[in-house]
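With one protein chain held back, the other chains of the complex are shown just where they sit.
Now for subunit A:
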Amino acid sequence: MAAGGRRDAPEAPDFGLLKRLARDQLIYLLEQLPGKKDLFIEADLMSPLDRIANVSILKQHEVDKLYKVETRPAPSSSDQFCFLVRPRIRTMRYIADIVNADKMSGRSRKYKIIFSPQKFYACEMVLEEEGVFGDVTCDEWSFYLLPLDEDIISMELPEFFRDYFLEGDHRWINSIARALQLLNSLYGPFGRVYGIGRCAKMSYELWQDLEGESEGDGQGRKPEIGNVFLMDRDTDYVTALCSQVVYEGLVDDTFRIKCGSVDFGPDVTSSDKSIKVLLNAQDKVFSQIRNEHFSSVFGFLSQKSRNLQAQYDRRRGMDIKQMKNFVSQELKGLKQEHRLLSLHIGACESIMKKKTKQDFQEMIKAEHSLLEGFDIRESTSFIEEHIDRQVSPIESLRLMCLLSITENGLIPKDYRSLKTQYLQSYGPEHLLTFHNLKRMGLLTEQVAGETLTAVESRVSKLVTDRAAGETQAGSVLCPKHCTPVQIPRLDGEYDLKLPRDMAYVFSGAYVPLSCKIIEQVLERRGWQGLEEVVRLLNGHEFSVSDSTAEDSADAQRVVLAVFLGGCTFSEIAALRFLGKERGCRFIFLTTAITNSARVMEAMTEARA
């Protein structure tokens, strides 16, 4: 790739400031309710809160007992209740019930609701309807941005995906705009903004509107982030639905990384307890393997453990003084490394065990065939058997969606038969799930009478079109399809240990479309020449440059990639790779970290 002009990527800005801001505002809000108080925290907010504060900080501000919202509180003697919640109707009713129960029993207390990241009018309406408006005071904790790592900021709003893409509700756009405003004021001004997707466009417009009145902010400051790229998740569902094979993605798919940390169970720790581990750049072992294709991880780990052994072995020939030095200076570091190594080795083993058990190989093969548009019949019957064996409802759904997107809908006969078998295997109430997926365009039926060539559209074309090499869209976005994975490349195998492009995150089979678009637009500094692609992606593209913003050379090479509706670790790895190749630094802002299972679960109608 661009190895010739390689420069070192600039450092990521310091996002620790965001944590401090959030924590300080929370403290301020707690102090607004002086005196001892019980704090009720929404389950979804607990992990994010843990990342910026701890119990002793809360305690210093006179928080007495802590409760989880949704559990009935034990009779409490506290005179003040504080609720730290997401703005949800159901939570409002929970609070109203508590207040009303107190009123009935003649108990008087002070109540304060702190909404994070913002309050919704509908919530106030519920409080009013329940007759507790005025009994409670409301505040907002503008905790929009949680830095999960040096280069990842999450809004921790997984519900954005369903709210916006399924229900068509724009309620979070304000939060996104405010998040952009905050980042712009701290690390901007952003010189260039690119985007694609309806939500991206709206968020941009609302942000600009908000910017309009905070005049003079950030003038003359040296920007740290020069470019912003906003992208809607529905621009590229395929990437989000693929099985992940880079280490961090696999860990997420297998163990679920939550708010930057993961619970490694007994099978990983080879003891009887689980360990919660923070996974980020501070972890010296993890940071070196997170972006690697899984097949290169073993080699690295064994190299690392040999080195470690050698380091320990040195102590054999030591005299007392050297030994003393060794113990006081090196031992601690070595121990930590040892600990990290054994955890990641354990994790690898556990992943291997799971992946070999559930015929992962066959699944990957089916998945790659789908991406290539080959063997459709064979893949369809693979999916069918997967369903019949009741393997995993989420996996089955995911494969059906991939089939539908890449084939531009299922042929009616297949759609009916797969749907029927799915309902028989996993429960009839999934009728509702199918309806959701249809509305999202994730799982559809080909319209009778139209042939594939007549409909040829969107992603299916971008992802699988065999003749793509000849079209403009193909040549730009899908170089893979000129040399499809099935046909050995001229120079033989794709060396996953020495990747040459972003396709390595999917074993060389497919370049994530989302990342490819970002690459192309950044390279061209706009959408010129991508008109065909834009048309296939339903438009809503934009590119704005602010001539007044100073162009610092470093900031020019820092790109804030904003994923509206979630971003996967595979995409993060791919863009990190691109950044290294091009000497630029990607910062990720996402409504939440996602993966195929989360996307599917968001569409699933749960049994009550």
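Convention: a contact is a pair of C-beta atoms (placed from the backbone, for glycine too) under 8 Å apart; a residue touches a chain by one contact, two chains touch by 3 or more; residues count from 1.
Here, contacts and distances are computed from a predicted model.
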**Prompt:** Hey, which one's the missing chain according to UniProt: "Cytochrome c1", "Cell cycle checkpoint control protein", "Spermatogenesis-defective protein 39 homolog" or "phosphoinositide 5-phosphatase"?
**Reply:** "Spermatogenesis-defective protein 39 homolog"
**Complete:** Given A:251, A:289 or A:509, the correct residue touching the omitted chain is A:509
**Asked** Of the residues A:80, A:142 or A:239, which one touches the chain left out of the display?
**Response** A:142
